[in-house]
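Just one protein chain is left out here, and the rest sit where they should.
Coming up: chain A.
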Amino acid sequence: MLGIVRQKMLGQSLLKIRPAISVLRSYSSAAKQMTVREALNSALDEEMSADPKVFLMGEEVGEYQGAYKISKGLLEKYGPERVLDTPITEAGFAGIGVGAAYYGLKPVVEFMTFNFSMQAIDHIINSAAKSNYMSAGQMSVPIVFRGPNGAAAGVGAQHSQCYASWYASCPGLKVLSPYSSEDARGLLKAAIRDPDPVVFLENELLYGESFPVSDEVLDSSFCLPIGKAKIERKGKDVTITAFSKMVGYALKAAEILEKEGIDAEVINLRSIRPLDRSTINASVRKTNRLITVEEGFPQHGVGAEICASVVEESFAYLDAPVERIAGADVPMPYAANLERMAVPQVEDIVRAAKRACYRAVPLAAAA
């Protein structure tokens, strides 16, 4: 009912010029810029210097300075005993990390991309995630599995899958996915300090992007809570949830929508497991429309879980069906134009938002 009223109001305010709201990022007076790469590097550096039990293990993390230069400078600083270049043995070194974590060390296991984690997924799920439960609390596993996740540019089907929904369906794991430098720093520090196994999904294309960071973020004890989403942009017409690179796209879509009179609220999930259902539901109860955005495959994805959660808890508040935007239901193609079609783009988000607000033609052919 409320939705219909709002629809009419929206129609009337179509041409009304909205006051400029710069909610994308509030700039503090002395905003320093930091790339996600620097954020991750500094977080690792600080955690390793604070706790001698933290060590980094993975392919090319040492002498090569990290396959994506995330661990630059760490080998010189901490030596080869704490920054270990491993052979190409994901199953082996993931298991070694778990064994070390059983005995109180805090390994950070880097996968060159999360696609390679499939070779080690037995250890992530069976020996890390399930151990605390199987041993009734005797063996906790304070390990972090990190690496780039999702599509990069032109790397083909076997290097482009998003693993958020795979890991997030498993109890015993915490799954985090940062977007900005602040997220990267805060969540990685929280993950390393956490006594449970954490899967930390970064994004290769975000490594080089710069974000402003406040002094609080630069403090060495800065830490973000696991399980809380962040409302990146407040709005009242439609809720858009996203994580990792898609947050940037959602924010751009929100800017475009703002010009057309739709005030979108963008939620950066940050934590895929535990999912911040209360923030999402509170937002949906406010806006009554939901769009979930993710890069991964649509079936059984993160959006599916969010949709189910909202339907269970806030069904009466929904004024439109939940729109799920996900990657195309195909293995990632190589050709640049096909790849662009296989990953959500800003226009897709805008179109979906308009559909959810009953303002555009029905959806075009889906893949």
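Throughout what follows, a residue touches a chain if its C-beta (ideal position, glycine included) is under 8 Å from a C-beta of that chain, and two chains touch if they have at least 3 such contacts; residues count from 1.
We adopt the following convention: contacts and distances are computed from a predicted model.
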Options "Glutamine synthetase", "28S ribosomal protein S14, mitochondrial", "adenine phosphoribosyltransferase" or "Pyruvate dehydrogenase E1 component subunit alpha": UniProt name of the undisplayed chain: "Pyruvate dehydrogenase E1 component subunit alpha"
Listed residues A:Arg37, A:His159, A:Arg193 or A:Lys245, member touching the removed chain: A:Arg193
Residue of A:Thr35, A:Asn126, A:Ser169 or A:Ser309 touching the missing chain in the full complex: A:Asn126
Selected residue (touches chain absent from view) among A:Gly73, A:Gly92 or A:Pro333: A:Gly92
Touching residues on chain A - with respect to the absent chain: 25-26, 28, 52-53, 55, 81-82, 86-87, 89, 91-105, 122-123, 126-127, 131-142, 171-172, 174, 180, 182, 186, 190-191, 193-196, 212-214, 216-217, 221-228, 230-231, 270, 274
